[in-house]
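Worksheet: the structure to be examined is printed underneath.
In this view, the complex is presented without one of its protein chains, the others remaining in place.
Lettered A and B in written order, each chain numbered from 1.
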Amino acid sequence: MDFSVLTDHLPEIAHGFLITLLSWFGGIMLGAILGLLIAIIQLGAGRWVRAGLRVYIEIVRATPFLVQLFLLYYGGPALGLRLSPMAAGLIGLGIYGSVYFAEIFRTGFLSVPRGQIEAAHMLGMSPRTVIRRIQLPQMMVLILPALTNFTIVLGKETPILSIITVPELTFVLTGIGSETFAYVETLLALCVGYYLMAEFCSRLGQRLESRMGRYLGQQSSGISSERNTAGART
Amino acid sequence: MFDLAILQQGLPLLIAGLWNTVWLSALGLILGFMLGVIVCSLRLSGRLALRRLGGAYVSIFRGIPLLIQLLFIYYLLPRIGIEAPAWVAATAGLALCCGAYFAEILRGGFITLPEGQIEASRLLGLNEWQILVRIRMPQALRSTLPALLNEVILLIKASSLISVVGIAELTRSAQNLAASTFMQLQFYMAAAALYCVVNMTLAVLAGRMEKRFEEARA
């Protein structure tokens, strides 16, 4: 094996890595914002809106991410939606992520005791203030393990963007591989790269959890550390 | 734009693709499950080295994206002199990956069993093998069934990735049809609908089992 292929193409690889990080981060942001919106709407909306969201969630959950990407990127133009590979990739990750984020946020919202919300309402707080000041800060600690976990899952979906020619890490490295026939070296580099990314993310999540747990005092940290071991990657 | 006749003509090919998806997934599922049982027993074994080995397996195959694993197997096997058809490599890739997930689910089922039950069984004179097969296995399987079924849905979705190595499963069939007819939206929507049919059926089944299980517990 000759790993000089990697050093020879370092600038390209670095660029691909940057695109991977960008799409990962962008996908998380978009997915989390959409997911939070869905969860909030699910809390207060009427029956038909809730049913509609349910259908959206079930469809996105039941179809492979790759097919969703194809629909967006190749199917979009038929509806007048012409997207660059990167835009399709970001939106795809966002949509795919939104349903999982929505479920995570929904369980989070339900975990805050009803009475605390009633107390806030009786003190005159608006629903928005209640979400922002009472529910979100408390549930963040509880859902942090799930959020970290799904962030890693989403990161592992980003190589699929290479299939619609987004020039991210997998696209660049497999490209180099087929140019130079150094398949093994480039694929090994991919394995190590993605593994380290996931590992880094999981460590970061654990550190964040223990810090937030401390901040919230004993009661809540007990719950979160229990959750932590249940959701931890091994 | 919307030509129903062409869609109708393409349908048999899509169904054939769906069939490939289903049986390749099933094969991956069976192999993956067996692998999962082995890895799980490694992880629960008394020997540290074996536990480490199992842990490393799970960590690697869950840590690396499936697409990379598939590409790796596809390109590596010929390099080390194994000339396997693409579908074999693909199925092996699916099985290796979902084996790691199955192992973790099963482990969860085993470690939540109360220790008292095992002790009681020992006192009653059952040997370790009997305890495993008669006492622990049935309970662990039953309690993890919903999670296992959920994993099957994930597996079917993941099997769309083997289109990359050229196997005409559902996604690939849709891709071929979309490219040759220029009806991209329609064929991808049709493929998505077929995935929905299969996976939602499984999801309903999983939901029902979970409910039944909870009722049995209550």
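Following the convention adopted for this analysis, a residue touches a chain if its C-beta (ideal position, glycine included) is under 8 Å from a C-beta of that chain, and two chains touch if they have at least 3 such contacts.
Methods note: contacts and distances are computed from a predicted model.
Looking at the choices "Serine/threonine-protein kinase RsbW", "Phosphonate C-P lyase system protein PhnH", "Probable chemoreceptor glutamine deamidase CheD" or "Amino acid ABC transporter ATP-binding protein", the name in the UniProt record of the chain not drawn here is "Amino acid ABC transporter ATP-binding protein". Under the touch definition stated at the start, the shown chains contacted by the missing one in the entire complex are A.
Looking at A:Ser4, A:Gln116 or A:Ser178, the residue that reaches the missing chain in the full complex is A:Gln116. Chain A meets the missing chain through residues 113, 115-116, 118-127, 129, 133-134, 137-138, 216-220.
Note that in this section only the chains that are shown with their structure count from here on.
With centres taken as mean Cα positions, chain B sits 22 Å from chain A.
Residue ranges on chain A touching chain B, taken from their complex, read 58-59, 61-68, 70-71, 74-79, 156-160, 162-163, 170, 174, 177, 183-184, 187, 190-191, 194-195, 198-199, 233-234. By the touch criterion stated above, chain B contacts chain A in their complex at residues 1, 55, 58-60, 62-69, 71-72, 75-76, 79, 104, 153, 156-161, 163-164, 171, 174-175, 178, 183-186, 188-189, 191-192, 195-196, 199-200, 203.
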